[in-house]
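With one protein chain held back, the other chains of the complex are shown just where they sit.
Coming up: chain A.
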Amino acid sequence: MEHILLAAIALVSLMLTIQAAHVLYLMIYTWDQPAADTLARVPDVRAGPQLSFTAIVPARHEEEVIQQTIDRVARTDYPARLVQIIVVCSADDTGTIERAAATISRLNAAGRDNVQLVVFSDEPINKPHGLNAALVHSQADVVTIFDAEDEIHPEIFSIVNTIMVTERVHVVQAGVQLMNYESNWYSTFNVLEYFFWFRSRLHYQAKAGAIPLGGNTIFFARDLLERIGGWDEKCLTEDADIGLRVCAMGERVRVVYDHRYVTKEETPPTLTHFIKQRTRWSQGFMQTLKKGTWKELPTRKQRWLAWYTLAFPYAQALLGLYLPVAVLTAFVLRAPVPVALLSWLPVLLLAAHFVTQVIGLYEFTEAHGLRATPRTVIVMAVGWMPYQMVLAYAAMRALKRQLGGVGDWEKTAHVGAHRTAEAEEVTSRAA
């Protein structure tokens, strides 16, 4: 029995080490590959406005932020006649509907007739259903999504127009970045997760042809969306799912991350909301894995990467259980030396992840004209293990929900913590 336990510890250690090393590499991919880094940037020269855009803004209980968001999308640096804005809500969300309608009326009065409200009353009440409800009203060449709390860059349409026209791609994922890195102890880690995901990892996944797309600032050619039948309304991470379906069709996905033009967002306001959001993502990945879209990818390498990405929440749940075991094995249990040393490797890799996060903090703040302080690093050092445990808890929670057949949508609240007075002013000037 003891031998079986030790063999299991050794095997899990080895697998986690390989997995952690690979994730680490994906985190630093664009920094490691100068060519990828260059490709990730926004082209300096812009094409003239050629494509038309439908911006779908799905909103649920977003009374606080919806008006600003509509204003922002309406005031981008792109010809208004080429932009269609659709705010989509479920019929029961009267508060958001009321605020959105008020803003639309105001814009109409100012001569802007390109904003409309779509209300759906059928089930399920979730984001992919809202997106599909809006899609049938789209008339543009390109369809994009902005979440209600998004702070988009005024040049975003111009940038995507340039990329789509010059590179002849039909799917573009532009950068999304959480900004409030000092709001609370976990916000730094959450911000950095986004930073590494959009700044590095997605570029690798796009190149490999197996990319789970982000939930917003994603641009699709409308005919492509229609051909694949829109979003999967039963999936909690419809964005990841549609990304893999697009890849399965052989479409090349272009990822662009340039800190000057990212869409800015906020971290969930409370730990409970954060755990709910993370649970949803983890369960969504589990659902997508079970659904098997990844099996339709053309090459073995693509299938492997997709499977590996979607299975990550399982590894995260395992990691939560494993960490105490590793520490115990190394310092308390009298395991044979090779097993104890092997069990230490994932811990070592975890330390490497932490180092990477700290460097990421400095890269992130430097890129956005902010300043990282030693205090933040100390908070990170203290919060690092708890954060891992929170992620592991969310993954285990997702696993429990998945096994229990619970698949409802736990929505994230938004309070607009990323919207600073200064940023508003800049945007107003740009508009």
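Definition applied: a residue touches a chain if its C-beta (ideal position, glycine included) is under 8 Å from a C-beta of that chain, and two chains touch if they have at least 3 such contacts; residues count from 1.
Operating definition for what follows: contacts and distances are computed from a predicted model.
Visitor: Which protein name, taken from UniProt, belongs to the chain you can't see among "Glycosyltransferase RgtA/B/C/D-like domain-containing protein", "Amino acid/amide ABC transporter membrane protein 1, HAAT family", "KipI family sensor histidine kinase inhibitor" or "Na(+) H(+) antiporter subunit A"?
Guide: Cross-referencing UniProt, the chain left out corresponds to "Glycosyltransferase RgtA/B/C/D-like domain-containing protein".
Visitor: Looking at the full complex, which residue from A:37, A:63 or A:77 touches the chain that isn't shown here?
Guide: Residue touching the absent chain, from the options given: A:37.
Visitor: In the complete assembly, which of A:90, A:103, A:267 or A:356 touches the absent chain?
Guide: Once the missing chain is taken into account, the touching residue is A:356.
Visitor: Touching the missing chain, which residues of chain A?
Guide: Contact residues on chain A toward the absent chain are 25, 28, 31-35, 37-39, 43, 45-52, 54, 79, 81-82, 84, 139-141, 162, 165-168, 330-331, 337, 340-341, 344, 348, 351-352, 355-356, 359, 362-363.
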